[in-house]
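Every protein chain but one is kept in place in this view of the complex.
Chain naming follows the written order as A, B and C, and within any one chain the residues start at number 1.
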């Protein structure tokens, strides 16, 4: 069976053979997850570090270890490649995989630029192979539970969202904390809100390593009026992954990794119009707090199962556009960061908000 | 004894007679606090609401109730006036008190504009009477404990500060959440850091009452390189007053109102220069966590005792300049808020950061 | 109007005049509470400590201060006496009050012995005056919320209850921690379960003051099969007031003084009989967690309002029997404590459980 036949879908009965590239921080998790997905056969493990490679070869005796990425590309029996290397290599490695007719899974962030993300998407479409970006939080049960609360209108109109994702470590060598942690929050926000922000601001500091921002405070303004604030840091006294979603009917606190990851607060303020009262009137409402039972399925396994399902069903990933948007948001945030927190029109480089445009004239929007 | 004699200091033996103006939300607390300060005699309670006034008159039978502020100004026996009215009345009421030769205590925020704050300071100096602004957090034991940790260099170099002050309620009718809650964080930051920020950004939303922002996310950049983020909201699922201070040696979490309001984390990252290693090296350090014993003195009583001490010692308040700076910060934040989060050079209206100045030209700094 | 007329009820229009005896730890709280109950006139404050007395006289100028309890008994205008003195004085003071025809409120614990409690109840009945024991937790909104959960069978069958009431301080001089803190838990348990335990055990230690137990661990077995464990201590690293109620349908955690004092866990284990499966089968169920909104009314004021209501309605307190049972439980626990934790048949002195009676013979039940 040649690559073209494979790319047209995989029979339900045959197992999908996969090669994993990059065994650093996240690759081993993907490897462990793949082993738990039924119908997956890990055929290759690939890394440039020989010692690391042999360690994994011992643990997964059925997989062939190799330092040569070309071995994966050249193997006609290999269906898919899972890439967990540093972000600046994603474009080259994923591009080669797609051109070799392999279904391709790329860890987040999808690509180092919007342009390259778009090129990968076009390439996958052109070659008719599956392409997916690993955005694990989209498969996280608490994130999905919050999505349902939003979609069923239990929260009412969303006013704003405030999020902190901080911890002590682990500094990345080549990218800022926005490239490292930002995709988590960006993907969650886009998944929940289904709209792109109009503008973004980012202020931060390279406290430890010159040039590598290890803390960033970002705000986003959405067309619907929603405001979101995201704090990211590798320098924090204690781990905190907390998101508050404030709606007109109810409010939610989502804290990842705790015993009660989603808490729904039946609280709010009612506004009655001045027309009725002469003066407007506010009434505060405070009801029960509820922690819904959240299933404990592992997001990583669900995500990899979805990749396999796409291959078998010969279906295009519904999240590629979101993955591209995440890259655009990281780019825009980095632009704002580089310009001292100037609001940036998303996707266009830094600029002043529309309302101020005339004051600044045509030069107000500079190219990143 | 006439007003001029009084303004030159109060003998240790004689009690200081005080009138309290405004018995709404905070005034009753000041009244209760004044009763506990030795050597204070509450001579007047003053409010425009007759019913409220008579309620307090019953509770404090020694004080004369009046709806007429002039009664206080005209009484030669009255040494001092304590003002707890809405902010837009501060300038007029405090100005009249100072001109009448009364020592004057004004609740925060000091005045509705920097110009008016400066005028009040000049007036007090001119008449040689004491003027003080009620910034209670400057007398809070946990805030002072953190100040000592900073001053003794136990935290090392401060990298950044991240603060949240949120709760459900209570909306102010006439001012935004920045005017209402911002002075708390601004006064604490100025007290700790002893420097004014260069620039500030603020993004927020008027979720409930049109035109009254009930949530705001602000960032400040200080000349020393410190970055501060402050989240303020009257709309939150649960009360949170949490500030993280990240230093090069240690980190602190200050949570007001909890059993352990100050927690010191002996954590950090050591950076070793690339010169030594070819490539830079980071080592993570994680030691003990300590909750220092914090005395439980009530800040409000300490603050009012300081006002009495200033009167007796005929001494100028050391915090007037800080009170004025707080007003300037609120003004600057409001300007940024009104311009979609544009960074504002503090004290100058909105503008682009210096590094971008040339790109925007002379029009980049607009008048608020 | 003479005492006899008064004891037959108080007209709705006339205010109830009250004297408060004992201004130590709890008396001031009762005083403050009484002032907030409509239709109450505090006519006397009484204490043996002249300095303390004059301090309260200044704060409550309408009340007459006196060191002589007889002044209260002799005043024909006085309707009721509120007693907040040490427990060993309760019998004498309350007895005198009842005999003088005064409605009487006695702080918990009701009396130093069951016999004396019964004598007071008989005396009140005989004189036809109101008698009430201050068991504040019976008026606590969270305690009442749990009561409703039990009464509506939302929890199912109660299996067991585990409670901790610990803090650092405040040692009593004359009685053990069981006399001091035990009545809280005993009154709550009797209120919830509406049955007396059959037997009680208590083990503890007099860690600091010889002869005064400052820690005690107690267990109770109820006729219905319920088991309750109560830990009491004046020596604890941090304050903890936590009660877990485990039922067959749901479980509850009640933590007094926290933001969410009642939490309902929809959790349990289903047992299926071995008949069906050959071997029995257990299935674990884990659903939502809910913190019902609890009103924030102050129990002390509700309790004192009830005392006034009883006087006006000429009604006998429904909680006198419970107050007597609490004394019996304290006595029984003290007996077990004195005998190294031997199970004590409640109300009968120490003894072995019925099932072991024959092994021990008639000497097994000793007189306390």
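Heads up, the rule we're going with is that a contact is a pair of C-beta atoms (placed from the backbone, for glycine too) under 8 Å apart; a residue touches a chain by one contact, two chains touch by 3 or more.
None of the values given here were measured: they were computed from a predicted structure.
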Exercise for the section: Identify the visible chains that the left-out chain touches across the whole complex. Expected result: A, B, C
Fill in the blank from the handout: Which of C:55, C:96, C:235 or C:293 touches the missing chain? It is C:235
Practice task
Tell me which residue among C:23, C:175 or C:253 touches the hidden chain in the full complex.
Solution key: C:253
Fill in the blank from the handout: chain A residues touching the chain left out here are 61, 238-239, 259
Completion exercise
Note that chain B touches the chain not displayed via residues 260, 266, 286-293
Fill in the blank from the handout: Had the left-out chain been drawn, it would touch chain C at residues 159-160, 162, 164, 166, 168-169, 171, 199, 201, 203-205, 207-209, 215, 217, 219, 221, 225, 227, 229, 231, 233-238, 244, 246, 248, 251-253, 263, 265, 267, 269, 271, 280, 282, 284, 286, 339-343, 352-353, 355-356, 359-361, 363-364, 366
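Note that in this section only the chains that are shown with their structure count from here on.
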Handout entry: Distance between the centres, which are taken as Cα means, of chain C and chain A, whole angstrom
Key = 56
Problem - Inter-centroid spacing, chain C versus chain B (mean Cα positions, whole Å) - result: 45
Handout entry: Between chain A and chain B, centroid-to-centroid distance (C-alpha), Å
Key = 40
Practice task
Two or more other chains in contact with one residue: find those residues in chain C.
Solution key: none
